[in-house]
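Taking it in order: structure first as C-alpha cells, then the write-up.
The complex is shown incomplete by one protein chain, all other protein chains being positioned as in the whole.
And now, chain A:
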Amino acid sequence: MSAHPSLELTLQPSPEGRAPGAPVFEVQDLQVEFRTSAGVAKAVNHVSFSVAAGECLAIVGESGSGKTATLLAALGLLPTPPSRTTGGKVLLDGVDLLALSRRGLRDVLGRDISMVFQDSLSAFNPVLTIGRQISEGVRRHRGLSKKAAHALSIEMLERVGVPDPRQRVDQYPHQLSGGMRQRAMIAMALAGEPKVLIADEPTTALDVTVQAQILELVRSFEDLSVVWVSHDLGVVAGLADRVAVMYAGSVIEQGPARDIFHDPRHPYTRALLGSVPRLRDPDRGDLVSIPGLPPSLVDLPAGCPFYARCDVRDERGLARRPELVTVAPRHEAACFAAADEARNHG
C-alpha cells in the first residue's frame, strides 16, 4: 500500500462512513406524482435522505424505482405537468429549494449544486464549444471575466484528465470521445466549486476502463458531497459511504455501505445483492432471482410494496406499509420481519 500514497488518501473516508456531520443536502419526505394515461403514478413516496460534507450517498435500485425522479424533483427539474411534487422539503444548508422562486433556484443550481448525467452528449449544447459551456456557469455564478473563465475552463479540463486541454477547450462536444466528454461534463459541473454533486448514472454508458478513471476522479474530490445514483452495485461499493436502496418509489433500506453490503436486512436488498454475479466466486451456483415484477406505480398495494415477491412475508405486509425503523446503528429498514429480528437480537 505504501507505494500508493495517492491511493491511500482516496481510501478515506472508511466504508463505515465518517461520523455523521451536519447534513449539507437533505431531502425530507418528498412525494412526486406523474399524471399518465393509466392514472396517477406515485413515483416518489415519502423519500428522505441526507448527505453530509465530503460524504457520498449512493442511491441504488432498478429501473422505475424512482431514483432519477427523486433527484430531478428535488432540483425542480421535472416538467410540471405531468409531474407534481405533492409534498416534502429539499434543504441545502437549511434553505428549502422547493420554496424558492425560479430565479432563486437558478442561482443555486450550478453554483451550490451541480448535476452530471448518464448521457454526456445531450448534456452539452452541440453548437457551443466545450470551453464556452464550462465558462457560462462560472461567469454567471462567480462573476469571472470571459478571459478568466476561459483560463479556468482549461484548468478544470486538465484537472479531470482531458489530454491537450488547450485544444479541447475550443472544440465542440461531438469532437470528444465518450469518456473525454464525460470528463468534460464533470469539469463543467465542478468548475463552480459546488458543495453538492448529484450524479445520475454518469458511468453507465462507458467502458469499464474509462469508468474506472471517472470513479478515481470523483474520489479525488474529497470535500465534495456526492449523491450518486446507480444500479451497479460494484460502482457503489467503491464510492459510497452510505447507501439508500429504493424500491417502487420508496427508500426501503439505508445505512453505512459496509452494513448494506455485508449485513442487508431487507429481503429485497438481500436478493439484489445475491443476483449479481461476482468475479471472485470460484464456483457458480444459480444466481438469486427475484420472482415476479415490481408493482405498478399507478396501482401501488396498500401494504408493503415488496409483498408479492417477498420470501419472508406475513399478513402484516398485506395490510400495512412498513415504516423505516432502525435495525442497527444508523441503519434503517422498512420491513416487519427485519424489525422483529432487530428487536429480538438487539
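We take it that contacts are C-beta pairs under 8 Å (C-beta built on N, C-alpha and C of every residue); 3 or more make two chains touch, one makes a residue touch a chain; residues count from 1.
Definition applied: contacts and distances are computed from a predicted model.
Its UniProt record calls the unshown chain "ATP-binding cassette domain-containing protein", which is the correct pick from "Multicomponent Na+:H+ antiporter subunit B", "Polar amino acid transport system permease protein", "ATP-binding cassette domain-containing protein" or "5'-Nucleotidase C-terminal domain-containing protein".
The chain not shown here is touched by just one of A:80, A:167, A:275 or A:326, and that residue is A:275. Interface note for the absent chain: among A:46, A:111, A:231 or A:321, the touching residue is A:231.
Only one of the listed residues, A:83, A:135, A:153 or A:211, touches the absent chain: A:211. In the full complex, chain A contacts the hidden chain through residues 3-4, 7, 11, 14-15, 62-63, 163, 177-180, 207-213, 215-216, 231-238, 240, 257-258, 261-262, 271-282, 284, 286-290, 293.
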